[in-house]
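Here the complex is missing one protein chain, while the rest keep their positions.
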């Protein structure tokens, strides 16, 4: 009876631990790209995974960083443990207290503080800074796993070895080290795992062109996680599991006397850990070889691109590199607000960046942008003049930016759940749709909806208007199912909600996955947004950047990108090349002037207004 | 004599495919100091744990004072255990450790206080009430463990190699202490050890065990002087165990020489094991001995000399107060009543089963 209860309990806990993992594994076989829809069984993600250079190099980085940081942390940590162990108790307490800091401190504080340090020391953010950060948070895990083992070792064995003529180092290696080996190895494994799993600290300390799996996944969140990631995680997980099962089912020595059994266990333990450690080394080594094989020749001409995640067809870069001989380093970010501090700190000299309208204005006002030499960008003629005109709201003289993607913000609704006509923001305040509304989780987008509904400007700085908007948003909150950025897509496809505020670029994709979805631009007007290429003032390769921008304005290239990201292109020549009539003439993607009546583009409102917006938004969120 | 307190009937116990105890039968009388003696893995500790209630036998019964307690949990048994590594509660002070059982039994505070005082006095640890176990030496901790057990006034006290972790001098002191305690308290002790000297010093009865079987049971004198097989002879004290042939009643042939002895009933020309204790070997002039040899080693042991004598291809161990230098030719003589004849086991299994057969 008792035994059954125990087994049931164990089973329940294991289900809790492994349910999400099984879910991810199942998703890796899902033919549909959306996580909330089952599109049939497929193995295609597993095959495309190995053809995806970006993922493979992220995998390589992840493994190498995990491996190196774990090794170095193990070295430093083990030495430190021995030293700390021989100290007086007061100093030991001090050291252990310091050791506890990175473990107990929240990751975000650790990450930011390290970033501040690296920037202050003028370190170039990159592979090495990630490595240093990982070593920093890995050392404590090693120390905490070695210390208890050190305490258990018998002091006199070391002295005995010295007495028998061994030097201090020899005595340590021959006598003490074997005793603490299990602790060292489990510290190493723990460090390896923690490094593998870290996102936040890596995010703040990484430089351009270096991605680990975590940061890759995070930058993909905006456009939806690519199923290849599920496939890769499944493979990683399964290989570790297989290793674990192999190690633990290794043939045991025949049991001798009962009293001897404990001794045997002790001896076997290191072996059990040596094997996984060896395999970890093997995996990292294989990744290293892979990387050696895939690295092409490196030319002197360089370009560092900083773009939204999943916002460029990777093939386009290949073509560019081939045509110009310029080596491109490609780096991604998730939001304007994450990009901005990195540009402002000037820790990395990006050559070309793709921010949104209001952020361009902010960067321009803070002298972070360089003027574009239009002689080098003749293809600018392909850009629809309307959008150049619209850009003037944030770039008055059209000096700094070249439009790349454009779109509107509107309401996506599910025809089976919403029977009435949807043409106004008002419907997002309709009690009928309680818990079926998805709002955007960003200050400006949320306030734009509330302000436009009242007929105010979405760039309003009038306190009364803003307070009114705040009250409206608070009143709306009980009706809102969730504030999300990226997940509107998946949730709408999965019939999780009836109405969602979404970017027009996503409409095409969601409709394809779920034909019941419809996109409208409310009659009160909305936000017309433009993401444009700009060149930061500290760019090292300005001419290459201009070459790149010009290249992207070529109709065939712009078309490739449009087909890849499905966001509307301001490139008129490219639009004319679209074969599918329904897409070329889609009013969702390419709205007519009358659809945009009353619509505006975001402007940067100044730091003070910005923080006032944030304050009000906080009020909404914490209600 | 006293009536039987504990009866172990046909106890069998195995772990996995290994049989630790096989149909063990044992009676323990009231007020007896009984020692289970044997090498590690012989089943002595398992026997003790079955008595304590920490293991349930696969077969058989445990009868305590006429009552079947085989399936009774440990907390319902009127006996207490002193553990090998003391098993003190490290988060409680000495007073709390000792009071643990009394509090559960619901004794009054005044009673508990008295008992603690009495028990600490008994084990010579007055004034240690508020110390923590970790601050005491091994011997002190052991005495606390004993005090913790005896304050509950158990009918039976189980001691699992309680002196194993102490040094020699302390061990000897504690041996006398235990004997004194037993006499003062008048409770039955079952004592587990692998140390034969300890067993011989303290016990009323010794049970020699090997591989799950009782080899011999008897008073220390019986066990020492008349081991019933080679295992017991070898395990208890030092001895010369020599293969021989029983020629007829009261005459045994060892190493080609004929020795008169007192044993009868082995038949004619039967192979036997012969045990001769080293102190029973008399060294005499070569011509006076039954066989002749040469002294090969000599060590002074204080009370006596320990010598090794090479004679007829066997190395005899000899304890004697007379000294013969290395290289000296000597004769060996053994009195008939000092020669112990034992059946030679046919197989190893039979050796293990020993007297249980």
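Should a chain be cited, it is by its letter among A and B, assigned in written order, with residues numbered from 1 in that chain.
The working rule: a contact is a pair of C-beta atoms (placed from the backbone, for glycine too) under 8 Å apart; a residue touches a chain by one contact, two chains touch by 3 or more.
Here is the rule we go by: contacts and distances are computed from a predicted model.
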item: Undisplayed chain, where the name is taken from the UniProt record, one of "ABC transporter permease", "AIM24 family protein", "Thioredoxin" or "Formate C-acetyltransferase"; value: "ABC transporter permease"
item: Touching partners, among the displayed chains, of the absent chain; value: A, B
item: Sole contact to the chain not displayed, among A:356, A:460 or A:481; value: A:481
item: Residue of A:105, A:154, A:416 or A:585 in touch with the missing chain, whole complex considered; value: A:105
item: Identified contact with the non-displayed chain, of A:495, A:516 or A:538; value: A:495
item: Residues belonging to chain B that touch the chain removed from view; value: 52-54, 73-75, 77, 79-81, 83-85, 87-91, 100-101, 104-105, 145, 148-149, 152
item: Missing-chain contacts mapped onto chain A; value: 6, 9-10, 13-14, 16-21, 23-24, 27, 35-36, 76-77, 79-80, 82-87, 93, 95-110, 112-114, 116-117, 120, 132-133, 135-136, 139, 141, 143-145, 147-148, 151, 168, 182-183, 186-187, 189-190, 193-194, 196-197, 199-200, 213-214, 217-218, 221, 225, 229-230, 233, 236-237, 240-241, 244, 247-248, 262, 265, 269, 272-273, 276, 335, 337-338, 340-341, 344, 435, 441-443, 477, 480-484, 487, 491, 494-496, 610-611, 614-615, 618-619, 621-622
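We take it that only the chains that are shown with their structure count from here on.
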item: Rounded Å distance between chain A and chain B, as computed from the means of their C-alpha atoms; value: 71
